[in-house]
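All protein chains but one are shown in place.
Chain lettering (A and B) follows the sequence in which the chains are written, and residue indices restart at 1 in each chain.
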Amino acid sequence: MADFLQSAGAFVVLMVALGLVRVARGPGRADRMMAAQLLGSGAVGALLLFGAASGESAVFDVALTLALLSAFASIAFVKFALRQDQPLDDEEDAT
Amino acid sequence: MTTIASGVVVLLLLWLALWTVVARDAFLAVAGFVVYGLLLALVWVRLAGIDVALTEAAIGGGLTGALLLGAVGRLRGTEAATAAEGAGAGTRALAALLALGVTGALVLGVLMLPEPAPTLAPLAVPALPATGVGNPITGVLLAFRALDTLLEAIVLVIALIGVWSFAPDRAWGGRPGPLYRADPQGILAYLARVLPPLGIVIGIYLFWAGADHPGGKFQSATILAAMWMLVQMAGLADTPRTDNRALRFGIVIGPLVFIAVGVLGLFTAGAFLGYPEGWAKPLILVIEVALLPTLAIVLALLMNGPPARPWASAGAPGAGPLPGRHAIASRDRPTRSSDEGGT
Partner (left out) sequence: MRLLLDVFSVVAIVAGAVFYLAGTVGLLRFPDAYTRLHALTKADNLGLVLVVIGLLPQVNGVLAGLKLVLVWLLVMLSSAAVSQLIARSARRQETRP
């Protein structure tokens, strides 16, 4: 069972790696911003699988932290990209 | 499958690092850096360094990313000039040579380590139960090398003072950063109302679990700081006034308590930062509880940057001479002393 979980985790990591190709190539800012999202759901899944494989529940804490902070990173990217399009003294945005 | 994935991740990391360095646009570079940090956390888990993975995910992923994005924003005005300069081919070649040389030296150093590598771990592990904590990393950080941790906390405070020193004279004591605004009925505001309570619970849990399991005050403080930044970014709370006394008290409380415990150790255990028999765990707890607000506030303020808006104005530029604390009677002075800043 542990081997299967390890392999499944490795497979998900491979999927994340492939997805990052798009992030590198993709024209436009939105594709780059998806990187944090991709890691937020992909790497978190892989971490959960690795954690269950090794039996250490501390890895689930890492997954929690990763999920929280990749969401934060995505929001920071979006906010930054919005500010880039606007003059400095007008911080209006309607999200 | 696992070896394939490990190989792919190593190659991916190398490629990502290269991509980050050669990226044309600063935003791309920061995106690459954040992805690199988050991926590295995965690698640390595979290498059984879970505390390091937590710190890498928290700091390398979220915090440094936000910090760098802020820096890129500030450099916006100079981007054209920087692009025009560029470095000559000779400089680039020299830089590449230097980077490769350092990498090579590091690789050689690691590969040539004697087997078994010199380590103090066999000495530290038997002494761990005396400290009362179960997590060896917490034991090292707060008992065996407590002095290092104290100095790191002080360095952080000094770094914050350094960042604040960039404030223009008229803005000293004012609010850092721009006033973020977002639709109060919108998605960002919704996220900023729902995520921070969750984040605070997770942060406090990580802090508490740090005694016996991977975790601890640093990762916890980073999560709390990120949640506070989230609330600010959604416009639900303004950045704090840097002359707020409660804020400044929170900044110094950590190192002060740490030093106090150290001096106490001089009298009770015969050495600075010595813990008397049986008192190690409670003293460590006191230090950690005092350091948590310091670290969280300092990290969040570092992300905010130097004060930019004199507090006499609510976001409008050019509000007049250096604000006097007693001068203006009609000020409403909201105090923002808690970590989340209130909504």
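Everything that follows uses one rule, which is that contacts are C-beta pairs under 8 Å (C-beta built on N, C-alpha and C of every residue); 3 or more make two chains touch, one makes a residue touch a chain.
The structure presented is a predicted model; accordingly, all values stated were derived computationally and were not measured.
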| item | value |
| --- | --- |
| Positions on chain B where the hidden chain makes contact | 187-188, 190-191, 194-195, 198 |
| Chain not shown, touching residues in chain A | 1, 4-5, 8, 11-12, 15-16, 18-19, 21-22, 26, 28-31, 33-34, 37-38, 40-42, 44-45, 48-49, 52, 55, 57, 60-61, 63-64, 67-68, 70-71, 74-75, 78, 81-82, 85, 95 |
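The rule is simple: only the chains that are shown with their structure count from here on.
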| item | value |
| --- | --- |
| Inter-centroid spacing, chain B versus chain A (mean Cα positions, whole Å) | 19 |
| In the complex with chain B, residue positions of chain A that touch it | 6-7, 9-11, 13-14, 16-17, 20, 23-24, 29, 32-33, 35-36, 39, 43, 46-47, 50-51, 56, 58-59, 61-62, 64-66, 68-73, 75-77, 79-81, 83-84, 88-89, 91-95 |
| For the chain B and chain A complex, residues of the former touching the latter | 1-2, 4-6, 8-9, 12, 16, 19, 27-28, 31-32, 34-35, 38-39, 41-42, 45-46, 50, 53-54, 57-58, 61-63, 65-66, 69, 72-73, 76, 178-183, 186-188, 191, 195, 198-199, 202, 206, 209, 213-215, 219, 222-223, 226-227, 229-230, 233, 317 |
